[in-house]
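Only one protein chain is missing from this complex, and each of the others stays in its spot.
The chains carry the letters A, B and C, assigned in the order they are written, with residues numbered from 1 in each.
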Amino acid sequence: MKPAIVIVDMLKDAFKGKDPSAIEEYGKIVPRIRDLLGRARMLNIPIIFACDSFLEKDFIFKGKRSYSVRGTEGAEVIDEFQPIRKDEILLKRRFSAFFKTDLDQTLRLFGVDTVVITGINTQVCVYATAMDSVCHDFYTIVLEDCTASRNREVHQGSIGVLRQCGLSPLLRVMSSEEFLEEAAHQTA
Amino acid sequence: MKPAIVIVDMLKDAFKGKDPSAIEEYGKIVPRIRDLLGRARMLNIPIIFACDSFLEKDFIFKGKRSYSVRGTEGAEVIDEFQPIRKDEILLKRRFSAFFKTDLDQTLRLFGVDTVVITGINTQVCVYATAMDSVCHDFYTIVLEDCTASRNREVHQGSIGVLRQCGLSPLLRVMSSEEFLEEAAHQTA
Amino acid sequence: MKPAIVIVDMLKDAFKGKDPSAIEEYGKIVPRIRDLLGRARMLNIPIIFACDSFLEKDFIFKGKRSYSVRGTEGAEVIDEFQPIRKDEILLKRRFSAFFKTDLDQTLRLFGVDTVVITGINTQVCVYATAMDSVCHDFYTIVLEDCTASRNREVHQGSIGVLRQCGLSPLLRVMSSEEFLEEAAHQTA
Partner (left out) sequence: MKPAIVIVDMLKDAFKGKDPSAIEEYGKIVPRIRDLLGRARMLNIPIIFACDSFLEKDFIFKGKRSYSVRGTEGAEVIDEFQPIRKDEILLKRRFSAFFKTDLDQTLRLFGVDTVVITGINTQVCVYATAMDSVCHDFYTIVLEDCTASRNREVHQGSIGVLRQCGLSPLLRVMSSEEFLEEAAHQTA
């Protein structure tokens, strides 16, 4: 296994919304992802921050207030994660981290065969990134304890569907502990 | 509303599997989609058959028997739908009908603003097509009574997640009846 | 070297135009490509026919008569080449054989590292395919005696520019004889 970790949309604007329960859900995974990143760095696993980077008038804001706008502070990775120079910051324009980006090429350059997905929201950007990852011929792992949705029920529903989606072993749902154990074994 | 209907993977091989309950689930939506196509043609709604068209050794078949292989009979649209000359037959290599295809360009050429998704499986190809459709700036409708999964529970789970995914009104779940009514009103 | 040969737009409609000098230019490369294909098949080199497959009202026909329209006889590979079952027929919507197609994925699946380009027109579809091929991380060879333009001067101008473009050794211009010699040596 030659994994890379993709952190989807853990951006400042996500924590500035008006829905306290969403912020609580997102907040729960912050220390877990931080812990994961620390241990992944010790295993030399590449880390990619995939970040919404919208334009003000983008279609997806029809009838909504815009957020994570390119060039604004709200579109930056949250301070808790402190990306380091080796990490990749990947600006994305839509949901999937592969949509109109060079992520597939970067992963191949790094010799990655397994994409490990964390971040928010499970049912949209995480889900779309997971589907695209398999489509680009990468083994794909969604970490259930490092992904979240605005709403716990939707997170659990998405994880349930992914678990039974029939794509195993190409796509698997795991805990971060299970992943780190598997990664440590296979790179040992 | 200027809709197009995308029928995902309603191919002969889907009905040749060894799992009778999957075939039963898929079978339920055949007459509903056929009815939808008949009424859509009367409204001059463009129809696109998005069809898996894999290569024998594709990554997604790791550890699995291949199916819907390019050039084989199993990769053809089922006889019940009888595509007509005006319909588009779109060969796709992976899950989403937009992945490495020209579907976005075709839809823009046709002046389409709304993509209506039917077919199988709800949790993979339908879901991935729905996400990509929004990402390509199309209003997107998933028809719950014209989509199916190998397993009823997974279908319902996926529909439940899509319904609550937070992308409305860009992405909506509807019945075919509701869609046809809306389409008839808006093109009248 | 693990090459694949891409034959660009050698389609029936190209030989039905009203410009006799274009047809003469295109005609010159037919026996050369046929010879190349015969020898390439003996070396088990994969062969991909990349074929224009336009829609009637496509943007690129603004103010022009359409040609190579999807589903018409004119969009078929010329009879002289007789594609065999192992060959790939790749329908493309625009100039480059990689544009909104799955060619990159197919080439990686085949383990190809070098794309060898033949066909018409040198300054548009051949040139665009060559650029995209390098961009997708393939060594790229344009065969000067197996490519042609409507007009000899434009062909020679394009080949001259490609020869001096500064991308060697990633992109090289060769004769088919030189390529076959190199391929025979390296696969021997």
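Operating definition for what follows: a residue touches a chain if its C-beta (ideal position, glycine included) is under 8 Å from a C-beta of that chain, and two chains touch if they have at least 3 such contacts.
Just so it is clear, the structure is predicted and the values come from calculations on it, not from any experiment.
Chemist: For the full complex, which residue in A:Ser66, A:Gln105 or A:Gln156 touches the chain that was left out?
Modeler: With A:Ser66, A:Gln105 or A:Gln156 as choices, the missing chain is touched by A:Gln105.
Chemist: Check each of C:Met42, C:Val161 or C:Ala184 against the chain that is not shown and name the one that touches it.
Modeler: C:Val161
Chemist: Could you tell me which of C:Ser53, C:Ser68, C:Thr106 or C:Gln123 touches the chain that is not displayed?
Modeler: Looking across C:Ser53, C:Ser68, C:Thr106 or C:Gln123, the contact with the absent chain belongs to C:Gln123.
Chemist: Under the stated touch rule, tell me which residues of chain A contact the chain that is not displayed.
Modeler: Listed in rising order, the touching residues are 55, 57-59, 71, 85, 91, 93, 100-102, 104-106, 109.
Chemist: Touching the absent chain: which residues on chain C qualify?
Modeler: 59-60, 62-63, 94-96, 99, 121, 123-124, 127-128, 131-132, 134-135, 137, 150-151, 153-154, 157-158, 160-162, 164-167, 169-170
In the analysis below, only the chains that are shown with their structure count from here on.
Chemist: Using CA atoms only, can you tell me which chain is the most central one in this structure?
Modeler: So the chain sitting closest to the middle is B.
Chemist: Just the number, please: Cα centre separation of chain A and chain B in whole Å.
Modeler: One centre to the other, that is 27 Å.
Chemist: Return the distance between the CA-based centres of chain A and chain C, expressed in whole Å.
Modeler: Inter-chain centre distance comes to 39 Å.
Chemist: Counting in whole Å, what is the centre-to-centre distance of chain B and chain C, each centre being its mean C-alpha position?
Modeler: Between these chains, centre-to-centre, one finds 33 Å.
Chemist: Mark out which residues of chain C touch at least two other chains, giving numbers and ranges.
Modeler: Residues 105 of chain C touch two or more partner chains.
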